[in-house]
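One structure, pasted below without further comment.
The other protein chains are all here in position, but one chain of the complex has been omitted.
Going by the order they are written in, the chains are A, B and C; count residues from 1 in each one.
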């Protein structure tokens, strides 16, 4: 974890609702891997006094690494950014996702959250010939997917979080990563566990992971505001996360 | 006084240190006259929640009226503005300067302040064949004047606030307007009164005016934070100002 | 709507919108004419009025802070009788009740003010302001004396002493408690280089006072309404106070920064939609600027917050 400066080099509209920001960043961030994030603060162009609005850093999950000093961020098109905007960047935050070695089929779930935290894995997994299915639940069903690679199967879940062929999809997947929140993320992961349990005989360890996106006060393990109760341990989203095995997470 | 929307239509660099902003404003502001000002708040492009930084409105004295819906503002070049920036504008604030009917010679003083509050009178006075001398005192001596009309005589005061031919200039002038502050404005007007009294036998009423530029909490006469003690009365900078006769203002 | 914002009884104050300005923010009468539609407010609370004239503070009056200001005006005013004489005509023509904010520092002064004000029918109620360092006994004496007036009595409590003062003053005859006056603080005047003391305003005051309202609502008898005041800068802020148990709110310095915000909050809590924004032009939908279309809607519930911003989807 270190702090460095970066800036927005380019802004590209990728579809009706989303834009992507190319960030020029410190080279040390090029080793960042899917699952890891940045804590970003916009710096006033004039370097006048710090403005404390917004107060905390924003948690940005890169969706792509373009070059050794270039990361891509996805943001709603309605958010206002300017090329040249300077950024103070802390990172990398958290641990890379841990994929099975023999991963062939992966199920990604976005539930009341954009899938941004899950997108950086797409290119490398497709290269490894992994089949990817993405299920959009709750408000994530409004997520516009036209810019995602065509190889990915996109499914809109129903209101009860189920979809046709659900039993098959859950059996087919070697691993599941479900991005939720911010807000009521544990309840939402509980919902997902419940529907998975209804459709599968058991949910084994190292199979389904919740990906948490709570806003982080410190991001370095100091404030303990992001602490989670796991069976047998306490973990920090910022240090140990963002992904936690759903069988170990205490969901209530 | 009303509130209306405007925006920055154009930004022009006028010299090394200053830029001018052309503001497209509500037509009701075209009747604004020299001495009157605007209380301006930048509006977030996205109309997301109000941002309360900076908290109060900025006090802007236009330097020119270009057309019925176009005012010009002068700002330091280092301040950051963007064309298209939306503004919430309250105005007009305060009273127009009251010039003598037979005004021939006018002395303008800027002391630890840019002369921006005095610039809107330049064009109409020059048209009326009034001779204008402008004295820059204190930190105002750094004010870059190359963009001002060539007819104006510019004088840099010495550290003791005097200049050569000072007695003559003071006798020559029919009226004096001195812009000060923000910060210690009454002390600075006291300084100016002192040097004028030393150089002239008397300082008559309706001759020398202090132009105050304190930041205004409400700007409409409600909060009374801008109240001044005058001999025999109390006045508000926002309602009765910005110009006050130096012989009536209690300067300590 | 008809909301009783003081204790039920012979003299009680009913407003049609549970939103009003805090004392000191809107002047003595109609300074905000042309900027705020007074008709939409629940009441006008005047600037503080003292028996004798008070002079403006000398020295620094205002310091800008991060998202806030420090203010020390000295509460300048020409004294009660002049204020009444100069303003009663305007008050008579106001479309809303006038609450006079009274600063009095002795029982005698309160009595004097009381007999003067009982004659002034243009004043619907009195709000008594208390000094920050006041002792409980002195506060009790002032409130008991003021409660003898034939008008509803609101008492505005100092910030730091509000837990100690609120229960006994409610019992002593206050018809409503206003929680709270702005807290005192110190900041540097960068021009003068001095530390200066005054009252602190800004959005971050809200969570502090909101907690006081929530806690005191549970301690004070239900019949004494609480009016929440501190750091309100949005309709949601105001609704949070209602949710915490306040019957109405007072908006303070937000009005200076954005005058229409007071009206917007009043329209929101008053059950009016501020602006029809769908398919509207910029000037039409911006709730602080545009022409508005009044649509009756259901009484605001804390959970149902109408989205005043433009819809993102087109």
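Throughout what follows, a residue touches a chain if its C-beta (ideal position, glycine included) is under 8 Å from a C-beta of that chain, and two chains touch if they have at least 3 such contacts.
On a predicted model such as this, the values are computed, not experimentally measured, just so you know.
Across the entire complex, contacts from the unshown chain go to A, B, C.
Shown as candidates are A:4, A:145 or A:162; the residue that touches the absent chain is A:4. In the full complex, chain C contacts the hidden chain through residues 65-68, 70, 160, 163, 183-188, 193, 195, 197, 200, 202-208, 210-211, 214, 233, 236, 240, 243-244, 303. What chain B contributes to its contact with the hidden chain is residues 51-53, 78. By the touch rule set out above, chain A reaches the unshown chain at residues 1-5, 41, 47-50, 52-57, 88, 90, 182-184, 214-215, 217-229, 234.
Throughout what follows, only the chains that are shown with their structure count from here on.
Each chain gets a centre from the mean of its Cα atoms; for chain B and chain C, those two points are 34 Å apart. If each chain is reduced to the centroid of its CA atoms, chain A and chain B end up 53 Å from each other.
Shown for chain C are the residues in touch with two or more other chains, namely 66-67. In chain A, the residues that reach two or more other chains under the touch definition are 51-53, 78.
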